[in-house]
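All protein chains of the complex are present and in place, except for one that has been dropped.
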Amino acid sequence: MRYLPLSDADRADMLAVVGAKSIDDLFVDVPEAARLTGAIRDLPDHASELSVERQLGAMARKNMVAGEVPFFLGAGAYRHHIPASVDHIIQRGEFLTSYTPYQPEIAQGTLQALFEFQTQVARLYGCDVANASMYDGSTACWEAIVMARRVTRRGKAILSAGLHPHYVSLAKTMARFTGDALETALPALEAETDAERLLGAIDGETSCVVVQYPDIFGRIADLSPIVEKAHANGALVIAVVTEPVALGLIKSPGEMGADIVVGEGQSIGVGLNFGGPYVGLFACKEKFVRQMPGRLCGETVDAEGKRGFVLTLSTREQHIRREKATSNICTNAGLCALAFSVHMTLLGEAGLRQLAELNHTKAAAAAERLSKVPGVSLVNETFFNEFTLRLSVEARPVVRTLADQGVLGGVSLGRLYPGVDALEKGLVVAVTETVTEEDVEALADALEGALK
Amino acid sequence: MRYLPLSDADRADMLAVVGAKSIDDLFVDVPEAARLTGAIRDLPDHASELSVERQLGAMARKNMVAGEVPFFLGAGAYRHHIPASVDHIIQRGEFLTSYTPYQPEIAQGTLQALFEFQTQVARLYGCDVANASMYDGSTACWEAIVMARRVTRRGKAILSAGLHPHYVSLAKTMARFTGDALETALPALEAETDAERLLGAIDGETSCVVVQYPDIFGRIADLSPIVEKAHANGALVIAVVTEPVALGLIKSPGEMGADIVVGEGQSIGVGLNFGGPYVGLFACKEKFVRQMPGRLCGETVDAEGKRGFVLTLSTREQHIRREKATSNICTNAGLCALAFSVHMTLLGEAGLRQLAELNHTKAAAAAERLSKVPGVSLVNETFFNEFTLRLSVEARPVVRTLADQGVLGGVSLGRLYPGVDALEKGLVVAVTETVTEEDVEALADALEGALK
Amino acid sequence: LEEPLIFEMDEADGCGVDFEPVARPAGRIGNLARSAPIGLPGLSEPQMVRHYTRLSRQNYAIDLGLFPLGSCTMKHNPRLNERMARLPGFADIHPLQPVDTVQGALELIASLGEWLVKLTGMHSVAMSPKAGAHGELCGLLAIRSALEARGDAREVILVPESAHGTNPATAAFCGYRVENIPATPAGRVDLEALKSRLGPDVAAVMITNPNTCGLFEPEMIAISEACHAAGGLVYCDGANFNAIVGRVRPGDLGIDAMHINLHKTFSTPHGGGGPGSGPVVFSEALTPFAPLPFVEKQGDHYVLVEEETVGEHHGQSFGRMTAFHGQMGMFSRALSYILSHGADGLRQVSGDAVLNANYVLRSLDGVLDAPFGASGPCMHEALFSDKGFAGGLSTLDLAKGLIDEGFHPMTMYFPLVVHGAMLVEPTETESKTALDQFIGALRSVAERAKAGDETLKAAPVHAPRRRLDETLAARKPVLVWKNSVETAEAAE
Partner (left out) sequence: LEEPLIFEMDEADGCGVDFEPVARPAGRIGNLARSAPIGLPGLSEPQMVRHYTRLSRQNYAIDLGLFPLGSCTMKHNPRLNERMARLPGFADIHPLQPVDTVQGALELIASLGEWLVKLTGMHSVAMSPKAGAHGELCGLLAIRSALEARGDAREVILVPESAHGTNPATAAFCGYRVENIPATPAGRVDLEALKSRLGPDVAAVMITNPNTCGLFEPEMIAISEACHAAGGLVYCDGANFNAIVGRVRPGDLGIDAMHINLHKTFSTPHGGGGPGSGPVVFSEALTPFAPLPFVEKQGDHYVLVEEETVGEHHGQSFGRMTAFHGQMGMFSRALSYILSHGADGLRQVSGDAVLNANYVLRSLDGVLDAPFGASGPCMHEALFSDKGFAGGLSTLDLAKGLIDEGFHPMTMYFPLVVHGAMLVEPTETESKTALDQFIGALRSVAERAKAGDETLKAAPVHAPRRRLDETLAARKPVLVWKNSVETAEAAE
């Protein structure tokens, strides 16, 4: 077997050293009844690379590949073009096959890259500090709510109706067990966000207000009034960014005073991957740093005074602090964070701005074109690269019809909010730099056909 | 532009140091008339990665991919499964982006790998020594003929009719200019090779006999009688191996006394690539080593007595010896040689034998099955993983018909020997480990249909 | 040459990506346009590749040598898996595509799930947890839901002293109180102490088996029975599943929930800190409470059960614990690994892993103290202590000394139940030659430690950095780069 280096002769020699007759004898501590005597039945034996490629290749071919059709899905995961050099770097064995950098003297590569990542994230979000990554945007969002509870010692979080419904769903799951109180609402299919509702709800018991920016419908609203009201009431503002490319064009949440900014980093460097692995970004104001969850990389010096980097403030973490830790997170999304950082380094300030501009321009043109399809109207007044259409009929079956014609036309609100009649005609459409004018025409044509 | 690091500010600073007003001013030596003043017309400007991917992707999609259809082509290039780890290694920047190892102290990685490669090739071929690669099998074959001329100081080479027609064609091209005499013949569509003809042709003016093993029709003949006769006449025997996997199962040419063994290494580690880059293998008896063409890596020690490797015997080579060099070759096929060596290291003795056995078994089963198709008969008595069928009609249009049905059914002798009526019904079929029983059935069915 | 930070490079005002020109700028972003610079450096591709290639060479990695971190299962990461994960049919599909357009992806998830269920002898599997600790959370939420469903609001989770830190942290994260249970001198859970603590307030025992001392819990079945008898449930930390995969099924030991680290047992690369993937297998009792979403096969068709169908067939699910469906990219790698090994190969995996650990353990007899060495074979990890070190030398010094010998150190100071613990997990992908070299290096450094060789305190000297000052880093945390201007302003 190709991954197992021991030969039978090796095994015999080693068993002699160990003083056992067979490998099975090493399992004496396992109760007889639980010891399997041979390979598990109903499962196939080992297979060649060729055979594995055929089996998995057959599954892969059953999927409709985003890059091969006109593609407009977003709603928390975006298809951007990732330069080939990004994958080259993350496949370097020294990055791919190394562990969490517990021995910093021989892990400076990973550590310096994480330090650069933290700085990039903090700057992008307009925050003082950032951690070394979370699983994804949705879990980062819940960790932020928990952190706000720790900081404010209050248990009521107000969630914007524009927050991604999966993020809300996750928070509801957790809150049911932790006893946090969540105020949530369904979004309305209109140009205005629920900023007024949020302003009205903030009170002296509020730990935090959670606002997505741009929101699930693609709408962009100024966070400043909410920040002002929240701070006046001793509450924190958590901004959630599911599309980091947007921040190349619009103000960062940190600039507007958000206390904690979290989000999904998938857009930069990671790819769609059917939902995972992604990379959660987490940044906050410096004063909250010791309440942050997750790994942190910090600068220090070595015994000769040379600059170096280490994992730090681990007294917040589970392996030191156990049940008193700020989070239970251990393995995070290191390699995806590296991919994010590498891609961001290729973009730089100029590239990120160009990329954002290109996305926005294409989206604006697409919104204009699609609004002209009979039976389609644009909900948004503001948007970045994603907007919501109101169709004349229920959107979910329309999306399926489009797929049958080889167009992946967007995410229906029926998929995101099942059973909510008021939203069933909504279709969220994302337009990135990978979309061509022909793609937009194909969607327009297919929509027109489906709405006849 | 993404590959150019200089900024306009850098350029200005550097021009100041250089003392020039503009980059154009640096081209003063170019005659005014030949200096272009702007970008060449009719050619597009720079393009994004995304755009280049689209342009090249569109071309790639117009080709019928071997791995996606029943596939039976060989005739000098074979489709084997290459483990994913081979590509991983050759994409290591330290291998991919290094130069010919002229500075051995910082090129031991390449050099040790080449030393291992040379040893693998020498052993596989049953020879004493091997060089660090040639362009491909066909050019290696001509270099061997030239080398035999140098060794024997005779100018007549006898080429087997079973030698790949492209190799013969190349030799004819070169011989026309160098004045070498070549005795060639067309193969006959029968089980016997032209060994008798070769034996009859060897005389005191013969520099070498060139025999392919297995030959272009897949036939395998003992080289010993030819070696005996050649050596008795002071001539060398050059064996040509286009399918190295065969040597996992059959005797090496070196074992049978061949003086020089050359061939194509593409089967191991390299892939089809529409014909290139491939890797030429070149090995010979130790006594001829100073007459060998190409680069050689040799063992030595460093100033501290540690073992190390260097390019050696470069007094044979063009950069030292100029017009008196053993060859004009400079850049060879280093990275393909590495791929060959890596794949061979994964296989090892046991793997190569298993692979060869599997190829042979599948080919034998396919030969049996295809012989049963009405209008088809098997030409070969012996073969490894490739054999020749005689069809009831001209084979070339049949191959095209099969392709229309999505089956790449083999190489017609009409393609290899255009205009030779006696061969037009021949079809060379290769069957490697990548061929399934379903593939063979598909070919049998399609053949049956085409021959009706 | 020292590699600067990207923020310190003169050429970092460049860009390594080209775009098609923007047709005409749009303005649909309201009044929220960025005005101030963000401060993101950019490099052309040549400079970027060089920066990260140079950085990478400061890392140790499995590809470079043995990586014996106990409890981390740093085995070889097959390159086939990387190729499979990058098939466009897996890598370039969106999680919210209509399910008819992702049938192959759902099939892959279902296939991997089926393997995990059969390999563990359990009843069902939840695929969405993002890593081991997230899997623990999933397991405890299911346990809590099951108890609540029967109206039983228990509050305590029992955790052995030797447990991974994630265990108590997770229990706390979902609102439980944690109590420790002690170990026997032989490094096992003290069954009597456990039994005496069990009662109507105990929701579950969280146990690791094989445990973190590298030993199998021989009383595991009794532990489960006792826990069940007291109305509690049994959670197993599956971090050490590599020791028993294909040989022992947790389902046969009475376990109710166990997470599986795909990035340990099933070889998905650790990538310097993740991503991981932590599917959780459940007993029949916990199955109804599994989280959303999950994949169900209905005839020839795969269905993704999300929020909308809850209330009909799956009303007891405790809900969603992440956006989307889990770590697809890790699923494809893990399934590629599993299919490659098959049932026979996986059995060989655990056998060789355990053999390698015992070979290390026995080869160091008389060299390093093995606290539980007398009690029989270990599982896939060999545990040593610092007993006998002289001159104030510690486990840390030995570990840093190993770096100078060309090896990554073992896990240090864990488990906590052994003084100066050193936990060595070689894994099955190490050859006997590599083990012999490692044993030789460990012997040499151990002899120095026992002789009180002061120079060990200066180790490592053959590494990109000498010992790093972790105290300084924690006292004055510098977590982001600031240029001197910013720093000066901040100081004012």
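The letters A, B and C name the chains in turn, as written, and every chain counts its residues from 1.
Quick note on the criterion: contacts are C-beta pairs under 8 Å (C-beta built on N, C-alpha and C of every residue); 3 or more make two chains touch, one makes a residue touch a chain.
Model, not experiment: these values are computed from the prediction.
Asker: Mind giving the shown chains that are in contact with the missing chain?
Answerer: Result for the missing chain's touching partners among shown chains: A, B, C.
Asker: Which one touches the absent chain: B:A148, B:L338 or B:V373?
Answerer: Per the contact definition at the top, the residue touching the missing chain is B:L338.
Asker: Tell me which of A:P70, A:P83 or A:P214 is the one touching the absent chain.
Answerer: A:P83
Asker: For chain A, enumerate the residues touching the unshown chain of the complex.
Answerer: Residues touching the hidden chain, for chain A, are 1-5, 7, 10, 46-51, 83-85, 87-88, 93.
Asker: Just checking the interface: what residues of chain C touch the absent partner chain?
Answerer: So the residues of chain C touching the unseen chain are 1, 9-11, 18, 44-47, 49-50, 53-54, 57, 62-65, 75-76, 78-79, 340, 406, 429-434, 437.
What we mean here is this: only the chains that are shown with their structure count from here on.
Asker: By mean C-alpha position, what chain is farthest away from chain A?
Answerer: Greatest centre separation from chain A goes to chain B.
Asker: In whole angstrom, how far does the Cα centroid of chain B sit from the Cα centroid of chain C?
Answerer: 46
Asker: If you average the CA atoms of chain A and of chain B, how far apart do the two points sit, in angstrom?
Answerer: Roughly 47 Å separates the two chain centres.
Asker: Quick check on chain A: which residues sit in contact with 2+ other chains?
Answerer: Within chain A, the residues that touch at least two other chains are 2, 49, 53, 83, 88, 91-93, 346, 433.
Asker: Return the residues of chain C touching two or more other chains; collapse runs of consecutive numbers into ranges.
Answerer: Correct list: 13-17, 19-20, 43, 45, 49, 53, 78, 80, 82-83.
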